[in-house]
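What follows is a short report on a single structure.
Missing here is one protein chain; the remaining ones are kept as they sit in the complex.
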Amino acid sequence: MISFEEKALSIELDKFKDIRKQTEKICAPLQIEDYVLQPNADASPPKWHLAHTAWFFETFILNRFLSGYKPFHSMYNFIFNSYYESIGERVMRVDRGNLSRPTVSDVMNYREYVDEHITNLIEKIKEKDVAEFEKLFVIGLNHEQQHQELLVTDIKFILGNNPLMPPYLDNHNVENIGNNIELEYIRVKGGEHLIGYKGDAFAWDNEKPVHTVYVDNFEIANRLITNKEYLEFINNGGYQKFNFWLGEGWDLARSQKWEAPMYWHKMDGQWMNYTLTGLKPLSPDEPVTHISFYEADAYASWADKRLLTEAEWEIAAKHFNPTSDNANFIEKENYHPIPIQNKNEICHQLFGDTWEWTYSGYFPYPGYTREKGALGEYNGKFMLNQMVLRGGSCATPANHIRNTYRNFFHADKRWQFSGIRLAK
Amino acid sequence: MISFEEKALSIELDKFKDIRKQTEKICAPLQIEDYVLQPNADASPPKWHLAHTAWFFETFILNRFLSGYKPFHSMYNFIFNSYYESIGERVMRVDRGNLSRPTVSDVMNYREYVDEHITNLIEKIKEKDVAEFEKLFVIGLNHEQQHQELLVTDIKFILGNNPLMPPYLDNHNVENIGNNIELEYIRVKGGEHLIGYKGDAFAWDNEKPVHTVYVDNFEIANRLITNKEYLEFINNGGYQKFNFWLGEGWDLARSQKWEAPMYWHKMDGQWMNYTLTGLKPLSPDEPVTHISFYEADAYASWADKRLLTEAEWEIAAKHFNPTSDNANFIEKENYHPIPIQNKNEICHQLFGDTWEWTYSGYFPYPGYTREKGALGEYNGKFMLNQMVLRGGSCATPANHIRNTYRNFFHADKRWQFSGIRLAK
Amino acid sequence: MISFEEKALSIELDKFKDIRKQTEKICAPLQIEDYVLQPNADASPPKWHLAHTAWFFETFILNRFLSGYKPFHSMYNFIFNSYYESIGERVMRVDRGNLSRPTVSDVMNYREYVDEHITNLIEKIKEKDVAEFEKLFVIGLNHEQQHQELLVTDIKFILGNNPLMPPYLDNHNVENIGNNIELEYIRVKGGEHLIGYKGDAFAWDNEKPVHTVYVDNFEIANRLITNKEYLEFINNGGYQKFNFWLGEGWDLARSQKWEAPMYWHKMDGQWMNYTLTGLKPLSPDEPVTHISFYEADAYASWADKRLLTEAEWEIAAKHFNPTSDNANFIEKENYHPIPIQNKNEICHQLFGDTWEWTYSGYFPYPGYTREKGALGEYNGKFMLNQMVLRGGSCATPANHIRNTYRNFFHADKRWQFSGIRLAK
Partner (left out) sequence: MISFEEKALSIELDKFKDIRKQTEKICAPLQIEDYVLQPNADASPPKWHLAHTAWFFETFILNRFLSGYKPFHSMYNFIFNSYYESIGERVMRVDRGNLSRPTVSDVMNYREYVDEHITNLIEKIKEKDVAEFEKLFVIGLNHEQQHQELLVTDIKFILGNNPLMPPYLDNHNVENIGNNIELEYIRVKGGEHLIGYKGDAFAWDNEKPVHTVYVDNFEIANRLITNKEYLEFINNGGYQKFNFWLGEGWDLARSQKWEAPMYWHKMDGQWMNYTLTGLKPLSPDEPVTHISFYEADAYASWADKRLLTEAEWEIAAKHFNPTSDNANFIEKENYHPIPIQNKNEICHQLFGDTWEWTYSGYFPYPGYTREKGALGEYNGKFMLNQMVLRGGSCATPANHIRNTYRNFFHADKRWQFSGIRLAK
């Protein structure tokens, strides 16, 4: 007879195995050469993601709870530490793509080694360690899921910026047909609302504590902005008229010669879009994606609307279930935002498809305190000069997202599946 | 008998003359050579400030309301436009210090020419233009006051970074003795509060519209952090311990080798501080100043406190009068924050002395809309990646500040008179 | 009966096959991941070298002489053109390492495809084309040999800058024991000398035309400077005393924190040297290598000697046979400079081991003219701000080098096998 705790742990071990497998599944279509590159400083090589997520379990769990554990390789802590000052020196972020070794095969062995030891550890963990172990273990799982999304977007960057524009996968599973729903605005009642995570399940520290905010009444768009709508902005000179833009967005767009979202190419007068199934004619009813905050905000100005704040978004999203069957998360294997599938919902695409830029800075909630120790570096030290995005994307695992989930990127980033929802 | 409107205009003309004179008074102690330099990209040469503030009246008022007005020089629009895309091409910001001409004397003639035409205009303005004129005129006056503060801080940068460290003025008027008040926290009741400017007088568009926010109960420090307290942070290794810092602040502090506030110099084991009266031994009871947001936040973390949000600051400040006789504004001619002069107040230094960094991003208030036309570029296009500061400083004109006033700078900026007030 | 020309062509075909095979042999010890990286802007990924040398034959020979030739892939001209403006647009040099595709396997197929078509072409080339074909074909072979040397040094850079410092090959074949010969100077008579290539065999255009130079009597060192001698320079503060250095070399050495040749590591007080057989204790009698011109010149100043000019070097070298059995070229498979093997020579190591920095700029010889067409870009357009190196290295094919051969690199480059020979 196994105890409740043992059962819980064995369930978690299954989840661990599923998540670890999913990470490797994402990489399965790659050539070995694809694993090595870091073509921009924000992205990381796929093999780095594979190893870093193993390193996370090794560093924060095996080194601590598994007595006698011998790290797989003495140099891997130096190579695969991402940014933890408390864990010591590390390879410069920009040099991650300068490492041909360890090889993909070495990294796969590393993962296997860590997996085996995690399995061993779960079998024989001491009771007194269970609580702390579980806390870190769940963080490790969520951390790996975050890297799954980054893997998809980094792979897209690697392949999509190659002059050969190779597809990542063929078309099977991909739903690129759907409905064209009129853009409408739904009234949401303002007042005092509780924001942030309150329950007992896992949530990141940046979603806490729950706290009251006051918002005025507002109206939220019933769906994301589509390629077709964004194209109107382009054709209307949106990239040439400074008055729609934030100052630094305007300067950046000029210096980078932005004229359209990332991955859009005008070829012989026709707009093409690089997707993970290859270069395709631009699909008008898909949500626009791979745009910076600056572009999202400029679009909203042009449309005489605005973006939501994160509080407004969360208040509106309380009425929706993130894991609804319709949401286009990674499990759907579209790897791309898709047109609306089910005409009968009230508010579409709040979850999945694209992350939605909000006009809210990524700051601590009132009462937020950083964790002690290395994991205190996980979220808190980034709380400046980044903008909050909400709702997950087509590269997010369905069981990873929440109403209260706060993603964050610098306003200039375009390689994530980021999109636009308007408000007024 | 003069009409009410005529009287109002003549009062404004007096105010105009006072403010224009004050700008020139700030420059009076300079050598001609001091007017030319732009030693960092954020600062501007004093003669540029002098001319740009004249350009503002010429461009937005004389060109529009004074029929037959001939601009002083055809090239000055190119040279002295700061950042108005709608007004046309302009000298690159970083090149402002590469211009020896127009000379200081040319610039003074320019100012005089504009002053005379403004006087003429006020005498003969058409009734139908009065309302619009007044609106722009008041903006011009407030704009010039903002440049007065920048003049002081840019002059300090020019002189304080010169190896000779020349003083700007001698010691007369400067009050550097005061009381040492215990650091205490004052409870402020939370709940729904109205934030933003509501009255009929002038306020910037970024202070509007008035709107409701909800804050929890909080406690605000009764005074600014002093040099002595900040020195403890330094001596305690504050600049060497990453866990107090935001990630990008830590990286910046390392790369810039920050070990103390700007203008602090350790000489023969003693801390010296360059002030506008020259290099002085560090005065322990003065408020610490010339620190970045990163340092303010790291100090707060080290002290196990936090910075205020701008809403909290404004709620607390409602109880105080910004133009109290005690406030150390520019009229006091200290040009430096000073120790507390009047022990009997409850909350000290909320206004004057140093701007107070808040942990609030400079974003639009709910319902904010940019003005149409060039002045829409004044505030709105900067609403990203900057932090709000509140309360004015020793370089702020007393009649320029308000409870609701929002100043904003990037988190790394140190050349303004910026300081720390804690909360919990 | 085959004609003389047919025979000549079939000999060249054999040479072609040998050289092509040798290129691939150099890459044989690599992991697939090693082929992809470009860890500095001077180096290129191994797979780029493999493909670019095929592209050279395709572009300059197959496209021109083989009627109906269909290029292997329409995009490869864009991807594998190095710097030929006349051949059209190309991938930016710094982006060569951002391409995971074509894969190594694709590149090998490309090479095979080109090889087959070259074989076909040689069988059926038209008589009228033979002369021009041969000229270009020999250039193609020499071009490929140049890339063989770059392959070795780029591979060393990729592996040697990896924190794991993996060896390229194990120790077999490597001769790291030899004689320690006293450093002596050999008198060479000056006067008028003919310099440059005069014969009928292949030589680069930059070696021509032969011309007279006048040099004074000089003395040339009988061997290269060793690690042991260079270590004295280091231990004597050579990297800390500016007076030995050229101004820009001094500034560079300070900013790059150079304290020793590239690949030297001081570990626990002992100097280690990364070689292609892995990290080894510094071998005292080996020639020092991986130094910049600045370091070579600073060493010479410290030793109160000087470097040779290229004319002096060539005059001295006329007495020696570059393909002597003793010379340490790539065929010896040492992949590293080695101590002197044969004590009985007069002047050691003039050929092989390390390229020797001369104090001569890479400029056109009197009467030099660039070729017309794309191959005019091969050498002429680089004739500025680079220094001439002479004599080949342990990574040079023996049949590629000549007395008159002029190699050239910028003075700061260290990743080639470059060394020091003194003169006075």
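In this document, chain identifiers A, B and C correspond to the written order of the chains, with residue numbering beginning at 1 in each.
FYI, a contact is a pair of C-beta atoms (placed from the backbone, for glycine too) under 8 Å apart; a residue touches a chain by one contact, two chains touch by 3 or more.
Quick caveat, the model's predicted, so the values are computed rather than measured.
Listed by label, the shown chains that the missing chain touches in the whole complex are B, C. Within the full complex, the residue among C:Glu127, C:Glu192, C:Asp268 or C:Asp325 touching the omitted chain is C:Glu192.
Contact with the omitted chain, checked across B:Ala28, B:Ala131, B:Leu164 or B:Ala201, is made by B:Leu164.
Annotation: of C:Asn243, C:Gln270 or C:Asn344, C:Asn243 touches the absent chain (contact as defined above). Annotation for subunit C: contacts to the undisplayed chain at residues 83, 85-86, 192, 211-216, 242-243, 245-250, 293, 309, 359-361, 363-364, 366-367, 376-377, 381-385, 411.
Residues of subunit B in contact with the chain left out of this view: 31-37, 39, 47, 75, 78-79, 91, 95, 97-104, 158-159, 161-164, 166.
We adopt the following convention: only the chains that are shown with their structure count from here on.
Once CA atoms are averaged chain by chain and compared with the all-protein CA average, the nearest chain turns out to be A.
One finds 60 Å separating the Cα centroids of subunit B and subunit C.
Each chain gets a centre from the mean of its Cα atoms; for subunit A and subunit B, those two points are 39 Å apart. For subunit B, no residue reaches two or more other chains under the stated contact definition.
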